[in-house]
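Got a structure here, written out as structure tokens. Questions coming.
Left out: one protein chain. Kept in place: all the others.
Residue numbering begins at 1 within each chain, and the chains themselves are lettered A and B in the order written.
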């Protein structure tokens, strides 16, 4: 692999994230270092699965309403739940155990239920990884969790077995509830019970930062509409789930998820990427064939991810990240990728205004869209 | 090719399907062994086409209504027509002749017609393969069939000519009417006049079973909604078009088609595949680049296919196969892939219940979704 591997898998070692590269806090980075309560002691490890080497705790809890909408979230402890939930990061080949604790009140689950025969519970269904029927997270398999109860799921990031054509598991996936509201978890998804799942291959380049963008119904990114998608403050440019910040030159990873009922297209200004598993290409002959894109159709259940060098030649800026369906972006399905300069200073609005040929409407033009 | 090639192209030889692997009948397997009435004696073989080496008969007939909806089907004889029609399998390089007999009553075609200037007929339009204008199956080319008439179509699975950048024909395609109702066959498609067309390359791995899933409007898979999509009986687990069954370890191929007006996303639980022409990867350097997926956006006219090892590590189970658009799956756009154990025994509901941590709602949870 010719791409620089900046650190070992961060959360899995004691190394600081992107050590020496940036003084920015790593809020946007993967949360794989999340609570490992105990070495997994899971009975009945399925045939062909290795013993799980980590055991995570995940709590499903109710969060404050958002404009009258019920909000639920997953969190590694009950007090830090969020939507999206914590990004879970695995290495291909690894098996992990995750104990889900359902702390969502029964009355809330009842209110979200639109299909009377759906049981009142919460579950964990993962894309991409291998799991047996006991960890499917569906109603008919019984692999869900009643209020006040808990259940342990096993996910195996199965390595490739290419002699049989089996590709492995490395990819940008997601996990979500499959039980709340309907047997497809429609109530859980629209309330916030989902998160990103990244499975890395040993040779993959590691990003300095990871940002998750789940495109959903009602013109939402991570269930929010602009300006709530973008709480970035140039006077204090801290990274966070709604403040997508990086310094120019940092390797930034976007995980893109779609959920709900609608189609979307994911577009980022000022950057492009290869339509490969990681968005990058190496210096190999077959690189010539790979489509290069900056806009990608994504339908519910799909997920993809890619890595870019922040502001590569395009430089610092508040780069729009939006659904390219006009009705969606016009109604708030937009945020920005804030690329600071190499010293960590925000893009300079005043400089831009000075460079502007057309100044007639400069004051209006400088106003961010609303 | 490192992937085991279990048999030669099945229908084209006298070998039983997946000999020695399974006692399951091969109902779900490709139907390439369908009636070869005669060696093709087709006049006017187009320039550059080889002589057709097989001659299939295809009948378009009316089938019993389904809840008041007109149903038409293609069949290799008039008494076995179905929707989807029979899967047609070709080898890349092969040219075949197909004689279409239109046995659909004129009055039925008239009732389905929404565009007054569209003629009353049925046709055969294929994706992927080469055909001349005489085999296009469209109104303006005159290549359609009036009631009581017949017409012979020629399809050539053109091999690659890579010096000119021509990729060949291998792929998971489909065929359909292009004349009933409107000049785009809208009435034919919604009534059932479509089927899968598989073109294999000589080196491709062969599946033990093939299942076709056409995602359509009104939350339908193969024009059916759950529970009609899934007539599987664990007491008698026979494979069939609405009973997607395999033993753990079998190589199973899914052909995924979309038709109508709506977008869909095709998702299967417990399995994933490579986003390549066949869904498999070999042990080659460029395998590292290929996206691995378990959910794929599919729009009308699109088709793709892939092969998986049934229950590979995920084991036996009634694995959900559904559109991941929540409204679609909640309203019946779902079926299951029933993976039996290696001895052919269905997934054990009782065992699952015993393994369940959360037992509070076990009886409800065990009920299949409805």
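One rule holds for everything that comes next: contacts are C-beta pairs under 8 Å (C-beta built on N, C-alpha and C of every residue); 3 or more make two chains touch, one makes a residue touch a chain.
Worth saying up front: this structure is predicted, and the values here are computed from it rather than measured.
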Sole contact to the chain not displayed, among B:186, B:213, B:229 or B:272: B:186
Residue among A:61, A:245 or A:280 that touches the chain left out of view: A:280
Given B:54, B:71, B:158 or B:209, the one touching the chain that is not displayed: B:158
Selected residue (touches chain absent from view) among B:170, B:268, B:310 or B:339: B:170
Where the unshown chain meets chain A, residue by residue: 2-4, 205, 263-265, 267, 269-270, 272-274, 278-297, 307, 309, 312-320, 322, 324-330, 334, 347, 352-353, 355-358, 360-362, 364-370
Contact footprint on chain B, counting only the chain that is left out: 44, 46-49, 102, 114-115, 117-121, 125, 127-128, 130-134, 136, 138-146, 149-152, 156, 158, 160, 162-171, 173, 182-186, 189-190, 201, 203, 259-263, 275-277, 281, 284, 286, 290, 297-304
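Please note the rule applied: only the chains that are shown with their structure count from here on.
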CA centroid of chain A to CA centroid of chain B, Å: 34
